[in-house]
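Heads up, one of the protein chains got dropped from this complex, but the rest are sitting where they should.
Now for chain A:
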Amino acid sequence: MTAQEVRLCGLLLQEHFGEVVAKVGTHLLKSGAQNLRTIIHETGISLDLVKKSLCVLVQHGTCVFSSGRKAPGSPTEYRTSCDRILRILRYPRYIYTAKTLYGDTGELIIEELLQRGDMTMSSTVKTVADRLTQNMEEGRSMDYSEVSSAFSKLVETHFLQRSTPATPAIPGTPAAPVSTAPPTPESFPDCYRVPHVTLIGRGKRRLSNEDGEDQRNAKKTKMDSETHGDEGIYWQVNFERFHLHFRDQAIISAVANKLDQTSSEIVRTMLRMSEVTTSPTATCTKPLSANEIFRSLPSSYNIPRPILDQYLTLLVDDPMEFVGKAGESGGGMYVVNLHKALANLARATLESVVQERFGSRSARIFRLLLRKRHLEQKQVEDFAMIPAKEAKDMLYTLLSQNLVQLQEIPKTPDYAPSRTFYLYTVNQLPTARMLLQNCYKTVANLIERRLFESKESKNKRTFSTGDIIESSFWSVGVTILTIVLFPCRLDSAENQVDETIFLLESYVNSTATS
């Protein structure tokens, strides 16, 4: 929980939920677990508002509560964590992925669930059906069963999961022995079981004269008189599953860039086959035999069997080590090396940052140090074939930016500079962490700039007719640009930085577990 992360979380909460929730959220982030009274006292916000903010945070899963630590029966304590809030940055990517995989229906289901935090299946289906019907032509409406089937598909592929059922805390009774870690959704056996729900009907189109009334109703939870057999079963988006999907995509595109399209298709097949059999923290997928891969290849790729074997051998021989060979049975057992692939992608990210920031010769020095681990200054100059003066300059710049570290090896116990070896080295993991924090700061800067721009443009937004006639076409156009284009541009920049954040986060997490 670094300062940059807290700042970014504050901005994200402010954007999505408002000032008050942002204040409460950042306060909880900075001070750890606290009970209600302390929160009220320290933030100075009224009881009502704090309660509502906490409700919002809990609803979206960003805040968890547990009974107090001091003694059983002490007031419940609330705790937030950065990770969950930082996911908000990635919402557009989740929605877009759902759209590519499951079409508009899937997109809307995910969007609804992200907006509301968690919902029952029936209410989701109804809301989505209504929204789809709204966009369809007159006279057509969306059937509930279509939406339900899309929902079930999302659950089957583990993109949706049941939320942890909340155990009501009865005051006065001694708390049941609570394990230190809150129960994860996966610890419940029914996590991915679709309940039997009776949902028959079609989406209702909202008529225009009912708009005013419906606006008000849309804010309140729909008090439906019908029950559909799934009360109390709430669903939420399974972020980890989406992350696995993004990781697979990154590996496939890297293979496509490095080798060719066919190799990337083979890797895609292998990853698809191991989607549900591989645990999220596994170092590599389960071994797949070449026969199985051959059978599961998409039929559009008509590759004869010997050619497939050649492709697999080439993938194994590649220095990037995306694919490894695990045995000889079944025509050769192959695995995808997930952690190694992530490490290679993180390394490529670091190299690309150095290249863009400092130039290709500094990037050459950086890559040289990554390969050779420890080198003296003279050796760096010789290997990189850069004149001594320039090499010295570049090394010192990289050192001042903390991308390169200096290791001293003394010849004598008194560390005299003339009698010490000074070796330059690059440590990939700490450098990745540092870059990750820089990315968080970058995104926070972009968000702040966007807020600033929209505030600025609010001041310019009120035009009078006199203004429009007098001012030139050009200045009006520029103002429209600032209102419309700049926020879009900043938004898309945030998404691009988020891609980098995802790669680096996955890499750091993979080293933590391995």
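Miscellaneous remarks
Please note the rule applied: a contact is a pair of C-beta atoms (placed from the backbone, for glycine too) under 8 Å apart; a residue touches a chain by one contact, two chains touch by 3 or more; residues count from 1.
One rule holds for everything that comes next: contacts and distances are computed from a predicted model.
One chain of the assembly is not displayed; among "Trafficking protein particle complex subunit", "Translation initiation factor eIF2B subunit delta", "DNA-directed RNA polymerase III subunit RPC6" or "Glutathione reductase", its UniProt protein name is "DNA-directed RNA polymerase III subunit RPC6". Checked against the hidden chain, the listed residues A:Lys23, A:Arg87, A:Arg268 or A:Arg364 yield one contact partner: A:Arg364. Among A:Leu49, A:Leu314 or A:Val508, only A:Leu314 touches the chain that is left out of the view. Only one of A:Asn257, A:Ser296 or A:Gln407 touches the absent chain when the whole complex is considered: A:Asn257. One of A:Ser352, A:Gln407 or A:Thr513 touches the chain omitted from the figure, and that residue is A:Ser352. Contact residues of chain A toward the unshown chain are 253-254, 257-258, 260, 262-263, 307, 310-311, 313-314, 319-320, 344-345, 348-349, 351-353, 355-357, 360, 363-365, 367-368, 371, 383-388, 435, 438-439, 441-442, 444-446, 448-449, 452-453, 486, 489-490, 493, 495-500, 503.
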